[in-house]
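Single-structure report; data block below.
Note that this complex is displayed minus one protein chain, with the remaining chains in position.
Then we have chain A:
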Amino acid sequence: MSHLKLSGISKSYGQFNALEAVDLDIAKGEFVTFLGPSGSGKTTTLMIIAGFESATSGQVEIENKSLFGLAPYQRNIGIVFQNYGLFPHKTAAQNVYFPLQMRGVKKAEGLRKAEEMLELVGLKGFGHRHPKELSGGQQQRVALARALVFEPSLLLLDEPLGALDKNLREQMQIEIKRIQRALGVTTIFVTHDQSEAMSMSDRIVVFEKGRIQQVATPLELYHRPQTRFVASFIGESNLIDVKITDAAKREARNDAIGAIQYAPSNRPPTGSEATLMIRPENIKLSRNPVEGRHNVRMKVETIINYGDNALVVGKVGEQMMRVRVLGADVVIIKEGEECCISWLHDSVYLIAK
């Protein structure tokens, strides 16, 4: 049974449709990420759930009860904002106590609960500090504690890691997951960072242009993207436009590469246009053709070395190709040379147009 249910949510500003018919079910305790570029509608959806924006049409339900007509303060939803929104005139403990105070909890008991929650987020002994006396990561933890202390039916995180540097970010990703698991709170996390989405989520909802493109687990999203946009947004990919020449034999044709075979798929009919996706790590680089694989010759244009691995970018005819190789393997090739790239038929994934 779904805990949160969105049905047919649309939002338009005059002629512009910010959201179009968004449907979504989220189970109790699930960690769901809204992923998409800025302006894709993910934050708008979040604000509609929180009650700060009203949908033009559609329903938001929690435990089968509609939230229609409820103001944000009546919804019992915890939110962590991008810049945290900590009250500067209150200490960390008073910040965390605030939602309890608003619910009529006595001061002594409320402050004790606040301290407990601060301990859970790893800030034991920091209760008396004001927000400006805390680091970015600590402020983040206070905001999280404050959004969780009143046992909300839903936790919303609006790009909360955007302001942190890379190391701290990874640390907070782990922390947020740990706390979310410990409390079992249903969580929606908004981000435009795909690696963040991949590492944290039970399921990812990909937004583009006000529509949901795909809802899936991180691995499914990576290996079986349903649209070209999802394939290009999640991870790196080679996207090859083809025409299906024989659907029964799973054969397609690209002008530059020629005939390509693809993995079993839902068979769009012969003659239709489609896109084939090959992940760069599934392509092998060699001097000579490799038996049992599909081989084509590529002219290497750029090699970007990351140490443990390298990205080789080149062209097969007019088709740009990206190949990910292990750091040690890259020495066999130089920029400007020709080489052989090869892949297995099973790693060619077909995306219908």
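Note that contacts are C-beta pairs under 8 Å (C-beta built on N, C-alpha and C of every residue); 3 or more make two chains touch, one makes a residue touch a chain; residues count from 1.
In this text, contacts and distances are computed from a predicted model.
Undergrad: Which choice in "ABC transporter permease", "NADH-quinone oxidoreductase subunit H", "Altronate hydrolase" or "Cbb3-type cytochrome c oxidase subunit I" gives the name that UniProt lists for the one chain left out?
TA: The record names the chain that does not appear here as "ABC transporter permease".
Undergrad: With the full complex in mind, choose from A:N17, A:N76, A:S199 or A:T227 the residue touching the hidden chain.
TA: A:N76
Undergrad: Among A:G85, A:G122, A:G162 or A:G317, which residue is in contact with the omitted chain in the full complex?
TA: A:G85
Undergrad: Taking the full complex into account, find the residue in A:G41, A:P99 or A:G137 that is in contact with the omitted chain.
TA: Counting the whole complex, the residue in contact with the absent chain is A:P99.
Undergrad: List the chain A residues touching the unshown chain?
TA: Answer for chain A: residues 50, 52, 71-73, 75-79, 81, 83, 85-89, 98-99, 102-103, 128-130, 133, 146-147, 150 touch the chain left out.
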